[in-house]
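Every protein chain of the complex appears in place save one, which is left out.
Labels A, B, C, D, E, F and G are assigned to the chains in the order they are written; within every chain, residues are numbered from 1.
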Amino acid sequence: MIEEISTTEQGELVVNLGPQHPSTHGVLHLVVTLSGETIKKVEPHLGYIHRSIEKMCESLSYRQFIYVTSRMDYLSSHINNHCCALCVEKGMQIEVPPRARVIRVLMDELTRLASHQLWWGAMAMDVGALTPFFHAFREREAINDIMEETCGARLTMNYMVPGGVMADIHPDFQRKVKEFTRFFREKIGEYDELVTGNIIFKSRMEGVGFLSAEDAVSYGCTGPAARASGVSCDIRKISPYEVYGQLQFEEAIETGGDCYARYLVRMREMRESLSIIEQLIDNIPDGEFQAKTKAVLKLPKGEFYSKVETARGELGVYIISEGGTTPYRIKFRSPGFSNLSALDHMARGYKIGDLVAVMGTLDLVIPDIDR
Amino acid sequence: MSQVPLGHILFVSTALFFIGCYGLFTRRNMITMLMSVELILNSVNINFVAFNRYLYPEALDGVFFTLFIVAIAAAEAAVAIAIIINLYRNFRSIDVEDADEMKF
Amino acid sequence: MDVSGQNTPGQQPNEQHPAAQQPNVRPFPGDVHPTAGGGILLTKLDEVINWARSNSLWPLVFGTSCCAIEMMSTASAKYDWSRFGFEVARATPRQADVIIIAGTIVNKMAPVLRRLYDQMADPKYVIAMGACATSGGPFFYNTYSVVKGADHVIPVDVYIAGCPPRPEALLHALITLQEKIRNTHAER
Amino acid sequence: MGSFSLIVLVIAGVAFSAGGIAVSRFFVKGSSNPAKGEAYECGIPSSGTPWNQFNVGYYLYALIFLIFDVELVFMYPWAIAVRRVGMASLVEIVIFLFILFMGLLYAHKKGALKWM
Amino acid sequence: MAFLKKYLSDVYQGVRSLVKGMRLTGYYFTHRKEVITQQYPDNRAEMKLPERFRGEVVMLHDQNNEHACTGCTACELACPNGTIKIITRFDTTPEGKKKKALDTFIYHLELCTMCNLCIEACPTDAIKMAQNFEHSVYDRSKLTKKLNKPGSKIREGVE
Amino acid sequence: MLSFEQITHAIDKWLFTTFNPSVAIVIEGLIVGLCMIGLFAVLGLVLVLMERKVSAYMQIRLGPNRVGPGGSLQTLADTLKLAMKEGLTPQGADKFLFNLAPFLVIVVAMLILAPIAFARNVQLWDLNIGILYVSAVSSLSVIGILMAGWASNNKYSLLGAMRSGAQIVSYELSAGFAALSIVVLTGSLRISDIIESQRDGWWLFKGHIPAIIAFIIFIIAVTAETNRAPFDLAEAESELTAGFHTEYSGMKFALFFLAEYVNIFIVCSIAATLFLGGWMPLHIGAWTGFNRVMDYIPSSIWFVGKTFFLIFVLMWFRWTFPRLRIDQLLNLEWKYLLPISMINLLLMTLIAIKGWHF
Amino acid sequence: MGWSSIVFYLISAFILITGLLAVTSRHLFRSAIWLLFSLTGIAALYFWLGMEFIAAVQIVVYVGGIVVLIIFSIFLTQQTGKQLPAPVRSRAIFSVLAVCIGFVLTCMLIRQYPFPPSRRFGQNAPDMSVGAIGSQLLSVSEHGYALPFEVISILLLAAMIACIVIAIKIKPGDK
Partner (left out) sequence: MQKDELKTRLGQALPSATFEDGAEWATILIDPALWEDLARHIRSEADLYFDYLFCLTAVDWKTHFTVVYHLTSTVHRHTLVVKLKLDRGRPEVRTVSDIWRTAEFHEREAFDLMGIVFAGHPDLRRLFMTDEWEGWPLRKDYEDPVNMIKL
């Protein structure tokens, strides 16, 4: 179809960004129509990392299919697993012990922090500042170490199991997390110093890639992308799962709708996550970390939908069961997929440099989109 | 430089002048014609400088004429190219052959 | 020398590291089984060229999925691959020396990968990072769109297992690749 | 060593680059394959010619630059003569610059300095 | 005039924000102690990996070369991506009755995703995760391993 | 102590006494050429390594430290590797121009070295229009970039080339104005005169605020002229994969790379010459004691020190700031730097005429 | 015949050859590059004549300015991909003839006119320094060029305004 595009009106230039491109964070393929430097049209081509996870899951048992989902949105793999576990538990009416709930939420928030840190570094790199990336990874590594100690893996920790978590937290867990929160509270100030206030960065971000609230809803945007346009869509607030109901935290909402607003939303979310962790870390209830479950899980016939708030927005897992040991049909409603569909709308009329900024603030994870 | 007679320098400039003329005659493309004109102007400059250097070394008028010619050439080139671009924008061609029906 | 699991530190789970217990069994790095021209004596010029090539491996910016994140971590400050001079990641294959296939290769991506590899200037090397690039990994069975191992698309020099391999593992792989380069004839 | 150095430098530069390229020519035998020669475009076969685009933006800047460049050229002799000539030079250059500054303002007003 | 004031204040604010950033990088440039790099190949000896870290699946053998695997293939079933192949054989116990026993435990490291499900599944804790992560090889067939050592047999009393 | 100056002049004298002039000058040219090539190579190696180390420490890492002692041989390995790498030319490219471009860039960089004073009386050609010559020749380098981007037959290259073209020519203006404001003070374009005029203090300190403003503007402008971050739109990795040298590989790419760093050295040395007195030691008015102490440090050290300090500042910029967008970049030049530098120049003229500077 | 005259003839040859290539090359971009070389050669000629300032001006304005502008216009007018048409044979022949005749005639003229070498040619090398140019440029005496100096600024202003007026028309969006 590229041929058909390339025969555009005189003076328009069709450029492929991606699949292999520094700023597309993976293998997104954008066919950008430029006139001069101004973007006339952006057409995303997906599927360069479509791994047919939904088909796979139809032949995996309810214990097994969870681990595949951590490969979808690998930056918040923990939260993906969480969502699947929730869905299975909903189907089997498993009562998750309180300790497990708290541990899960802690892990979710840590994952969210790690994800946002990586986003911060990568986005700064996209707009040309290379140093923030390394500073962000310093904090991210600290989280990774904690994760590794408890879950046994740095990135794709397969820690959630139906009915709780796979193993109890590591004895050092609480101490380390406390250290980390203290450490990160001071470092996040440096983030602002280095990037947030920077005049160049601001002028790169402000007024770029505007998305109105209506469009945000109509395009199905969720997470920071939508909250930056003033749409309240935080699943943790709307339909609280686990212990989020009992926690004090704010849903970060900006009204700017431009890249800078999206940036600020994520920065605020980091602080919120920190406060959530600080609320929970000291009072993890004692007890079981895993509910007693049968060796082989069978979901009753029916349909089960569960949704959680990942670092990118609303993740939904939709399981249709025929009563067997494997799902009959499973559908992942991934946040990136809908957010991406708004990209063309957001980037039109801006410069090619802005396209990079817009993608940076959308924080796309392509395997999450392609699944 | 004293061993090179003035005639040789003039010879060079003349040759350049006529090379420019040749381009002006044969080329049909406005940009290349503009280049030829630049060559012609330069050959004139060479003459000015050479005369000044050889015949009136105590004065600087040749230098000044060269300076002003350069300035004017720059202005002329700028305007010419602006016009060329504009023609191109409107007619998708900068060939003088089809220049006759080009009017603003 | 082989890495088959017999003498892995499994017996003593509290042992931190294989090298700590069997330093002599597993020389560093990896298992260097003789490659083409591996054993034979190399000329001085070869040595110089190989020294240069092995010490300045510029990777191509190429990460498709999860493993790419671990690749980033390898670049990051904690495990700083710039110590080896690997940090000059080039965005264009013309100037890159090594592709690190970090992530799954699906059927739609395969021709792209092939083309990128073709467009690289010689000499060029390939590292398959992670289970996916090595063999399809988690997506080996019951998937209709995943290439079962990147070596079906382009020749691979070094494989790393793991999902994802931790940054040290990637460094280890790069060092293994350096070893391989040092033991080959520099092409003339 | 005077103007002779220019010739030396040119020769040195050419020799340097030529030498480098010659070395690589001598040592490397590159494999060749159809895709190698194609233009790189993120691994997608490039489509259309890069040479069809029309962006007056760049060109306008080059244009205004040329004008100011000439002005700059005229200011070098002026700058040297300032000390000798004294106040008069200041007056003249103020007029000179003022006129061109008008031009800059005009360009600004017309939005010629606004990027499209 | 107001325009000029704004103009100047813009310049000032901009420069200030830039200087802030430069101060930070300058600080890190001058303070070597902030460097957090661990030099991997040199620190192999003292490198501490958390004991839960999942590097590869290994089968535990004790000093007289016995393991605890009954060949029940629970791990093979538990594994989501067919990494494990259990080949069992029937050998006869002294009492003369046939008994299922492990013959070969084939483990495809290149497929394994370190998801720990097999370990969870194993009733006799015959296998566990090791911390070894240096799996780089030149040809991938080397990654397919045979976990039970040659000549090893099942430990007494493990059912 | 034995200084640069004495060595060179000894060689010079010896040559001209032993051979007849024409032979001597040929030999001398040979020596000079070799020295310059050597200088190029060394600059390339040192500056790239420096860049990588500086960035590493700003990014809380160690940087190259395994190849050779402390990583000192890293860039050598890179250079060798690039020399040993295939240099391919895409079909569809204009082969002639494609191969010509690196030559042009290198030769231009070479030519600019002519009037630079590396130490007291160590200068290839102290021609009477030194600064003008430098700015004139350096305006040639943009052609090389345009040529490369054009000939590559690649969209990214073309975009990158046009970007850097517009950028470089724009910033030449304010750089020129900033330089002029010093010329006004010295009343000569000759490099040696400019340095001489700072015998009793550097212009940066003698010239009041205008000099400082001019200095800042000059630094910004040259940063943009050398396509350095935050003005590196030509190689904006995240937008156009590698800008105008996307298609270049092997030695040809290395030449671009080298030329970039040599240009950085050149502009920094010019800045040092104009504002920090080149090889002139730090003198303060009539404090003869102080000045004599300063004179003990050989002039070449002074020159190299100042230049590398400025280079470090450029690197500091690069590793701190995000990249500007093309329109912001041009706004900065045409709406801020150019007017400011014009006004600044007039102020400077006033100071010069009234003799208010120290 | 010493070094300098050899250099002179080399430079002249360079200028003429590149100039010829510039007007005959069929690639638009290449002919621009040849023009660039030719102009640079002329600058070298000025250097050789000891007119460093003019040489620098030549490079700054022509090479650094006009040629860049021409290259940009080439980029914009998209002619560059394809080759230019070869000149019509009849016209080519005609112009070659005309040019040659004119050239020969002029050369004859030059030859037969004895340029009287200036008396002061040999001794006291004239003050060609930029300073002299500057002061004369600013002086208002009868040899001064103050007025043309100012007029030039008017000219430049006019040129700039003209360009903008023309160019604004072609801004995408405004039309």
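Heads up, the rule we're going with is that a contact is a pair of C-beta atoms (placed from the backbone, for glycine too) under 8 Å apart; a residue touches a chain by one contact, two chains touch by 3 or more.
Bear in mind that the values here come from a model prediction, so they are computed numbers and not experimental data.
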{"item": "Hidden-chain contact residue, picked from the options A:Gln279, A:Thr293, A:Thr325 or A:Ser341", "value": "A:Ser341"}
{"item": "Contacting the left-out chain in the complete assembly, out of A:Glu37, A:Asp126, A:Asp234 or A:Glu314", "value": "A:Glu314"}
{"item": "Sites on chain A contacted by the missing partner chain, in the whole complex", "value": "1, 46-47, 50, 52, 54-55, 59, 215, 217-220, 222, 231-233, 238, 302-305, 307, 314, 316, 318, 320, 329, 331, 333, 337-338, 340-342, 345, 370"}
{"item": "Contact set of chain C toward the excluded chain (per top definition)", "value": "107-108, 140-146, 148"}
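Here is the rule we use: only the chains that are shown with their structure count from here on.
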{"item": "Intercentroid distance (Cα basis), chain F paired with chain E, Å", "value": "50"}
{"item": "Distance between chain centroids, defined by C-alpha means - chain A, chain E (Å)", "value": "24"}
{"item": "Per-residue overlap in chain A, given as positions that touch at least 2 other chains", "value": "10-11, 13, 15, 19-22, 35-37, 60, 67-68, 131, 133-135, 138, 141, 156, 194-195, 198, 200"}
{"item": "Residues of chain D engaged with two or more neighbouring chains", "value": "3-4, 6-7, 27-30, 36, 38, 40-46, 49-59, 62-67, 69-70, 72-74, 76, 79-80, 84, 89, 115-116"}
{"item": "Complex contact set, residues of chain G against chain F", "value": "3, 27, 29-30, 33, 36, 40, 52-53, 56-57, 59-60, 63-65, 67-68, 71-72, 75, 80, 129-131"}
{"item": "Complex contact set, residues of chain E against chain C", "value": "35-41, 44-45, 47-49, 51, 53, 55-62, 80-82, 107-114, 128, 130-140, 142-143, 145-147, 149"}
{"item": "Contacting residues of chain F [partner chain E, same complex]", "value": "54, 57-62, 316-317, 319-321, 336"}
